[in-house]
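The complex appears here without one of its protein chains, the remainder shown in place.
What follows is chain A.
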């Protein structure tokens, strides 16, 4: 293993975040807090409790998941797309670095950033509502698994995209709606039966449900199903990346 190379890429990626601290950390935190204020205060005054938890507290896990997913996705996709776009990726591809190491470095950096953002949001939310974390280990597990899985997904998008539109397209048109409709702001039990069934086809439901369970002990779907789906999601992303590197797709003509 070329650990030094992993470290170098990781550090360079984190340095990029530092240069763009507003865009990468402060702005997601601000927008999440806005969601929080709008949904929690405006709607929360009408819906007092969901599954025995105040609405304001109920949406916190969903909000954290939402930002974790979108942040991981955009960090990772941009992180690999940018050097492809400028051409500096040649350096990494011609160095004694394996694809596995390249993935660890880029995905690790992207996941780290979104985890930091997620933690800041968690800390901020603590000021507004009464938070309780009943199952901290599972919480950490879902937190990290989601960050890594979506960073992997973002990495794939960053390799697949050959222009900026495509880079924006998938997160905006696919992942954000899935995240919104995945129960970030509501329990799927609140939906009519038909839509409950449809919603179960949305992979994000399982992530949010499992994550929320680790806070309040109540969930839309069973914990183990949530974990299983998360793992399948993760394995799927890894398989695609394995294929990308095996075929040289978009990286090596």
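A few comments on the model shown:
Here, a contact is a pair of C-beta atoms (placed from the backbone, for glycine too) under 8 Å apart; a residue touches a chain by one contact, two chains touch by 3 or more; residues count from 1.
The working rule: contacts and distances are computed from a predicted model.
Only one of "Gluconate 2-dehydrogenase subunit 3 family protein", "Paraquat-inducible protein A", "Sarcosine oxidase subunit alpha" or "ABC-2 type transport system ATP-binding protein" fits the UniProt record of the hidden chain, and that name is "ABC-2 type transport system ATP-binding protein". Among A:88, A:134 or A:197, the one in contact with the hidden chain is A:88. Mapped onto chain A, the footprint of the missing chain covers residues 2-5, 7-9, 11-12, 15-16, 19, 82-83, 86-88, 90-97, 248, 252-253.
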